[in-house]
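One protein chain is absent from this view; the other protein chains keep their places.
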Amino acid sequence: MSFVLVQVIVGGLLLGAVYALFSSGLTLVWGMMNIVNFAHGDFVMLGMYVAYVVYTLMGGGPILGAPLATLVLATVGVVVYFALIRDIMKGPMLAQILGTFGLALLLRYSVFWWFGANFLSMPQNIVGGTYAFAGLRIEASRLLAGVVALLVTLGLHLLLTRTSLGSKMLAVAEDQTAAQLMGIRPDTMQAIAWAIAAGATGLAGALIANFFYIVPTVGETLGIVAFVTVSLGGFGSVPGALVAGLLIGVIESLSGYLIGAIYKDIVVYVLFLLFLWFRPQGLMGKM
Amino acid sequence: MLLEARGITKAFGSFKAVDDASVTLEHSDILGLIGPNGAGKSTFFNCLTGDLKTTSGRVLFEGRDITDFAPELRAGLGLARTFQVPQTFEGMTVLENVMIGAFLRTAHRKEAETKARAVLERVGMSRLADAPARSLGTPGRKRLEIARALATEPKVLLLDEAMAGLNAHEVKLAIDLVRDIHRSGITLVIVEHIMEVIMSLASRVMVFHQGKEIARGSPREVTSNPAVIEAYLGKRAAKAAAGHTPVELMGGPDL
Amino acid sequence: MRRWIWLSVVVAIAIAYPLLLSSPFQQRLGALVLLYAIAASAWNIVGGYAGQVSVGHVVFFGCGAYAAMGSYAKFGLSPLFGIPGGIVIAVGLAAIIGVPTLRLSGHYFSMATIAVAETMRLIVTNTDWLGAAVGLSGPTVPRNIFDLSFLSSLPYYYLFLVILAITLFVTWWMTNSRMGFYLRAIKDSERAARSLGAPASRTKLYAYMLSAAFTSVAGALYAMMFGFVDPESGLGILISVKILIMAALGGAGLLFGPLVGAAILVPLEEISNSWLGGKGAGLTFVLYGAIIVLIARFQPGGLLSLFTRRRKPSADPGASHAP
Amino acid sequence: MSGALLRIEHLEVRYGDLIGVSDVSLEVPEGSVVALLGSNGGGKTTTLNAIAGLIPVHSGTISFRGEDIAGQKAFAIVRKGLALSPEGWRLFVQQSVENNLMLGATPLHDKSRQAALLERVYEIFPRLKERRNQRAGTMSGGERQMLAVGRALMSDPKLLMLDEPSLGLAPAVVESMYETFGRLHREGLTILLAEQSIELALEVSDFATVLQVGKSVLSGTAAALAEDPQVQKAYLGAG
Partner (left out) sequence: AGARAEDKVVKIGVILPMSGGTASIGAHAKAALEVAMDIINNAHPELGNLPLAKNAGLAGLGGAKIEAVFADNQGNPATGQNQALRLITEDKVAAVFGSYQSGVTLTSSAIAEKYGIPFLNSESVAANLTERGFKWFFRTTPIATDFAKIYVDFLADMKATGAKTDAIALVHDNTEYGTSVANTISTAFKEKGQPVALDVAYAVNATDVQGQVLQLKDRKPDVIIMISYTSDAILFAKTMQSLDYKPAILLADDAGYSDPSFIKAVGKISQGVFNRSSWVVGPPGSASAVIADMYKKKSGEEMDDTVARQMQGFFVLADAIDRAGATDPAKVQAALKATELKADQLMIGYRGVKFDDKGQNILASGAIIQLQDGENYVSVWPKANAEKPPVLPYKGW
């Protein structure tokens, strides 16, 4: 294998880890709790702006920006749950698309109104520049995002499979009425799920801001990849989304390098469709 | 021979829910299928109707191999069923639920409606025709499923615990209904845990245990079989079954 | 009887609208409402009645739009001739897409349709024959009436009205036919429907193809009115979402739901853009988003469900089962 | 008779415009087994669901240990010591058998008792133990019924409400389950039971109430009702 190809694959893995990172929140609310969130990309965008504001106002780097973005977005998640999601869940699935699409526009253009449409950017090298070993170059900020992606995925997976909180959240997702019969308060569980999901999304945004540009419409660019990641991984599977993210990253990188960048999305979509043909429940999803 | 299953096996992973079961159903039989919970009765049913793909074995209907037929094709041939866990069309009225069945034999809405109403009348639900199906309790839903299945004008009707949740009086009415259905020329397979139903309706009984057939014969033979009593009936029910005298006439003497 | 009165009122308003509100912009708004109502009603067949939430319907829209513009740009014919071609392509494509995707459940289906739509958009973007990213234009100066390139929106308005009427009539007819019943049954329990002899896959596929045909017509009309199509405006995923949002907002699975949704969202979008868009502060979408959120929040079943919910079941089942 | 654990007076419940039950009154004395009888659509399920808080009460009172719980949310009611094995089971079909049981133990304050309670359920229904890791959605009908009853027992309730617990169970299982209820009853558990198998219900219970078209029309000791000609005619198929 040529050396460049190794760099391409490593780059793809790092990219994939980022995809996994910004999909992790969606895996929870869409994959597990069964709530479509069209505003997911805009939550990432909010996280990026929080990190940017922390950086410009307080001079804080990722050490301060990431936890603050997590907290702020977790709060946003809870507010959004109580103000909107709780009620639209009484309607059909379409109501969720309707409501969260409206929410997406509202968030996107509120930020636009406040910050304007200019492209913003964190300073280069804010997380320790680029590591080079044996000619292989790895950007520290992407590596950090990748490591956090792994940790968040692991954390979510353990939470959902090993803890009673996770089990209660799943119970609520499946049947709210039955969950109530277990003495579980559905609102609490849903709000916690939204807090965790939005918090993880905010964290993702803050970390991605370290190597990506920031603009109100950035959520559109990132949102659709998150959707594909979650469904390729299989609804209901946290590790599935991680594997799917990595897979998409590598496929994109390889096909972008070997076939041509304009075809890489086509390759991803076509492989995704073929995959669903043979495995209608995604990589690791339940039937 | 109307329906025949040969060596049906259905495995979920390494677990065999049905293990090499065979059965033959003659025209105007009423076959009773009993066995402990989880014995594989419903699974066997699902293999006959095409809801589940068999792991091995063949299903023949009027001599024709239908093993690979989709459920809707089997319904078209005259194989109808009810579900143990009711599968009501929640968004529809009772009448509309039955019309779905009636549409199998006619594409016309008016005809389907007329027929559905007739079926509802026959099962004693005509007063509920316009009620939303979601307002029915479990027993109502089961009866609705019978109605739906009847509306497809089946040759064979498979009833999976269609009488669960009825009280003794209602069970009697239901038995009459099934008899009436049988009299109209429909062959039946019934799964029930209510022994009275088996005793008064079944012409033959097959007993399942852990996916395998452990006994077959007349209701009386089967219920006095010690293996069956041990695995399934328990002492109390065995005693009750022993005291049961089959009745042939509607509204005749009872238990 | 009441239904007929309502229907005549709606029809009367629809016919009179462009004569009462007769400025060119108002007429165009009216035409756009009808155009989107056609697309959303077409979507409703599969998304509302069959419960298959397609987020990739724009592929069929694009088929129509590209066929119409292509028939002019490539063959010098009137865009009108593109309509049948567009329908054929859309229906064929629906069959090809539908067979593998319609067996997917819920969200997987939605995602698969997104993937198909995006793939199509990217392919067209990279296909020079279809104008690639530049797109295809219609006749800028109409050669004759069949070029369907009018200065006034009035002819478009009535043309769209007729086609909307056809779409709604076909939808209405379908819902009252066996197919409509089967679709509703499949939506509730595919397993039970099949056990009663409803050919689930085939019925869903037919609905999908029917829906694709009408969506394609909407796309063709859209391209003709604007005289242009490019990958973004003919195959962009946002159009799918817009169509879906309109149906959901008005009431998916209800005959007039999409029309109501279009009648609210199209003017809302255009008028708020006219008022606020020039300020450049993004307030158009703050308002637009907020209103959608509020409707979803307070009427999750769509605005029309407000009226349908009130209808009482005619019988009282509680009284019928005395021992 | 010890004090009433649960007392319902003139309960009315509506489903939109439809009336579920119009006038139900009944009393469940502490430590007793009370049977709720009535034919199809009589209102048994509606009554139990209303007590558990699953459907809103239109009028009337439901007092549990003297406190009016009508109008409270289901999760709050359950935490007070009521448990319901509902009609249609309402299992968490995506989760394992054991997870379902553990979820049933959510209202338990003393988590250390979980293990013992789990053992108790496994003892009553050995099949559940065999299938502890199976997904609930793949269980057979009867197995689901066992799981629903077992799950309700997991919260170690003061009042156990069972909606047709014998539905779909093999006769031998019904027999042993009722033996268990008898034992639990002797240990002091209060049970409110809706049961289609009236003969069986009257055999195990102390008191019974008959619902007809949403009204409580008869109540008394089980023994007295078993002799009542009206009951015999309507439900036991006599005459």
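Per-chain residue numbering starts at 1, and chain names A, B, C and D are given in the order in which the chains are listed.
We adopt the following convention: a residue touches a chain if its C-beta (ideal position, glycine included) is under 8 Å from a C-beta of that chain, and two chains touch if they have at least 3 such contacts.
No experiment lies behind these values; they were computed from the predicted model shown.
Looking at the complex as a whole, the chain kept out of the display touches A, C.
Among C:Y17, C:F109, C:Y182 or C:Y222, only C:Y222 touches the chain that is left out of the view. Contact with the omitted chain, checked across A:D42, A:E139 or A:E174, is made by A:E139. The omitted chain makes contact with just one of the residues C:S54, C:S195, C:S216 or C:T284: C:T284.
If you put the hidden chain back, the residue from C:S41, C:T101 or C:T125 that touches it is C:T125.
Residues of chain C in touch with the missing chain: 23-25, 28, 32, 122, 125-126, 132-135, 137, 140-141, 151, 222, 226-228, 230, 232-233, 270, 273-274, 277-280, 282, 284-285.
Along chain A, the points of touch with the absent chain fall at residues 4, 7-8, 11-12, 15, 109, 112, 116-121, 124, 130, 132, 137, 139, 142, 211-213, 215-217, 220-222, 225, 252-254, 256-257, 260-262, 264-265.
As a working rule, only the chains that are shown with their structure count from here on.
Greatest centre-to-centre distance from chain D is found for C, with centres as Cα means.
Averaged Cα coordinates give chain B a centre that lies 28 Å from the centre of chain D.
Taken residue by residue, chain A touches two or more other chains at no position, since every residue touches fewer. The set of chain D residues that touch two or more partner chains comprises 18, 39-41, 234-235. Residue ranges of chain C in contact with chain A, taken from their complex: 47, 53, 55, 100-101, 103-108, 111-112, 114-116, 118-119, 122-123, 125-126, 237, 241, 244-245, 247-249, 252, 281-286, 288-298, 300-302. Put simply, chain D touches chain B in their complex at residues 15, 18, 37, 39-41, 45, 87-88, 127, 131, 138-146, 164, 167-176, 196-199, 234-237.
Those residues of chain B that touch chain D in the complex are listed here as 12, 35-39, 41-43, 84-85, 135-140, 160-161, 164-172, 193, 195, 231-237, 254-255.
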